[in-house]
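Heads up, one of the protein chains got dropped from this complex, but the rest are sitting where they should.
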Amino acid sequence: MSAVDLAALAGAVTRAKARMATLEQELNVADSRLGDGDTGVMLARVIDAMAGIDYAAQPDIGAALSLMARKTATATGSSLGTLIATGLLTVGKRAKGEPSIAYADLGAHVAAVVEAMAARGGATLGDKTVLDILDALARGIAGLSDGKAVASAATDACRTTLAEFRERPCKIGRARMFAEKSIGMDDPGMLAVHELVLAIAGPAA
Amino acid sequence: MSAVDLAALAGAVTRAKARMATLEQELNVADSRLGDGDTGVMLARVIDAMAGIDYAAQPDIGAALSLMARKTATATGSSLGTLIATGLLTVGKRAKGEPSIAYADLGAHVAAVVEAMAARGGATLGDKTVLDILDALARGIAGLSDGKAVASAATDACRTTLAEFRERPCKIGRARMFAEKSIGMDDPGMLAVHELVLAIAGPAA
Amino acid sequence: MKKLMNAPADFVDEMLDGLTAAYPASFVRDGESRRVIRRAEGARQGKVGVVSGGGSGHLPLFTGYVGKGLLDSCSIGNVFEGPTVDSCIEAIKLADGGKGVLRLYGNYGGDRMNFDMAGEFLEDEIKTTTVLGTDDIASAGPNEMGKRRGVAGIIYAYKAAGAKAEDGASLEAVTEIAQRTVDATRTIGVALNPCLVPGAAQPSFTIGEDEIEMGMGIHGEPGIWRDKLKPADEVADEMVKRLLDDAPKGRGSRVSVLVNSLGATPLEELLIVYRRVASQLSAAGTQIVLPLVGHYATSMEMAGLSISLCFLDEEIEALLRKPAESPFWRVA
Partner (left out) sequence: MKKLMNAPADFVDEMLDGLTAAYPASFVRDGESRRVIRRAEGARQGKVGVVSGGGSGHLPLFTGYVGKGLLDSCSIGNVFEGPTVDSCIEAIKLADGGKGVLRLYGNYGGDRMNFDMAGEFLEDEIKTTTVLGTDDIASAGPNEMGKRRGVAGIIYAYKAAGAKAEDGASLEAVTEIAQRTVDATRTIGVALNPCLVPGAAQPSFTIGEDEIEMGMGIHGEPGIWRDKLKPADEVADEMVKRLLDDAPKGRGSRVSVLVNSLGATPLEELLIVYRRVASQLSAAGTQIVLPLVGHYATSMEMAGLSISLCFLDEEIEALLRKPAESPFWRVA
């Protein structure tokens, strides 16, 4: 397999949903240290909504991603949820009409997601948000076309970035006043990406 | 000593106040089972106010008792507090101008208190209230003129009455709906009289 | 249980200072006891006075309903204790406009004894009558209505009697409408968590982390049953059923509803319950007019709510619609 098709997308959502069973609480705890403690509740609801989609019935991968964006936007107006919707819509538009997304193109799509999220949310790289981990992910998998290589590069990039940023202060959002206190803590959005990438790519890696 | 004079009254208040250190909480607990849980807080405040009186400076025992009534009425508007004020005022008027109250007359005074309290509060004997224990007390000490005899008759009457009424249902006030549930529980007002009589008469008995 | 307060003994006096500082145009603290709140403009000559009183810890009850079309004055006791006789005497005097004064307060022993004594002291000076709030259906059976405690529903009697007095009615007429409104009002409460009397070592009752108590009184007096927390609709249904089963004979089909927070229960939950109460009442062929949802009679930080129904006749409804003006209840 050298591309993400509708079946692969459906599989990824299924694995993400399974991971949420325990990840929900872990994310809430991470967010309650720095923010308002709801990242997990929100994300579980969003992924539930995604899991309700009949992927096989979608005309193409772009349409499926746009529908995921729509479901997300209907399910929540939280920061992370809105950014996820923005990201999904971005790739959905880029892959409109395509049956699948080649692994080799994945990096560029994720880079476009980072750009769209930055434009929407106003954060910049280095602020310790989802942007940083997605940016590292995009760069890590750029050009790789082998499934296993993509999976292991993705998990490596996430692992390294989460660990690296853990020691840095948060610069945006609700933890701003406590920049120093946030040192040593994982940003809940980054943690979510890390855990979900591991859950999705793990079996493949 | 065959009478209650100002010094004896002061001593009784001192002993009552000392007893409140632990009795306050016991009465709150008893009242929270049947009522609103505040008998102890209220009574501690009332006895504190009584302890603030300079008894030696009072012209006579009647005046002292009337002043105690006044202090009580200023400190609280609770049921038991108001009944205590009523009772004190009753004896204060009866003993107006007297230097002391003879032990032999004590029973009649307490009987008058019961009558005044019943008129004010609308309860009747048998309802399981302070009235019942005071009534037993009045009858128990009626006519006795020896200090030791009064003390031991008083404590006996209180002990017997508290135990007897424990097995009966409350008929007035906040526990009315739960008449059966109140069986086996002490009425907080009766318990207060019992404990204070023991504390005051104990040393004499 | 934490409280933002200073010395517990100063709780009531500092609260009253705050009340008059925040609403100087509405409330004046008066009397030698300093435990009376009266209307800023004073008693109106030629109007029947309406006085209430009770223990502190129930704001906006009782004090907060002093105002045009409502109460003239209010005596204030310590937290959960009746008002002292002195404060009752002063409240009655301050409400007197020469046409007599109605004493309208909740049916509790201490309150009753002190208002009674106050009336006796003043009997040569001021003509007084008494109506007791007895709306709590959980506190005594229908065969002992007169022994029921007064809770949130008393505000309907304040409103009706206050409006009638404002209209220039006689003491007899004001008393009659107050009694009629009490007779037409039913309340039941449900408690989720207790409150703490300032200075007390413990809350007045304890309740399990997953339990509720139906019928509990506003001072934590024992209720009808204690059980696991249930869905709001189930709780609301039981409360409505109990209220309707207890409805006055020959009642009409129009009611006012009060869904009242006991303190900590937020507006979101009140509205969820109100929604269900409204649909149950409408299913029972009852029409709601003038609903009230919010903090009307609390027990400090107690969690839970009460539901009151005031079964309306034409006159009561008309009086409830008349203007009233207090910071906590305004009808334009």
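Letters are used for the chains, namely A, B and C, taken in the order the chains are written, and counting of residues starts over at 1 for each.
As a working rule, a residue touches a chain if its C-beta (ideal position, glycine included) is under 8 Å from a C-beta of that chain, and two chains touch if they have at least 3 such contacts.
None of the values given here were measured: they were computed from a predicted structure.
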Where the missing chain makes contact, among the chains that are shown: A, C
Omitted-chain contact residue, chosen from A:M20, A:L34 or A:V113: A:L34
Selected residue (touches chain absent from view) among C:I137, C:L270 or C:I316: C:L270
Residue of C:S33, C:Q179, C:T298 or C:S326 touching the missing chain in the full complex: C:T298
Chain A residues touching the omitted chain (full complex): 25, 28, 32-38, 41-42, 73-83, 86, 120-122, 172-178, 181
Touch list for chain C against the chain that is not drawn: 2-7, 11, 14-19, 21-22, 56-57, 59-60, 64, 190, 192-193, 209-210, 212, 229, 231-233, 235, 263-275, 278-279, 291, 293-295, 298, 300-301, 303-305, 330, 332
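Assume only the chains that are shown with their structure count from here on.
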Those chains which touch chain B and also touch chain A: none
Highest-count interface - the chain pair sharing the most C-beta contacts: B-C
Cα-centroid distance, chain B relative to chain C, in whole angstrom: 32
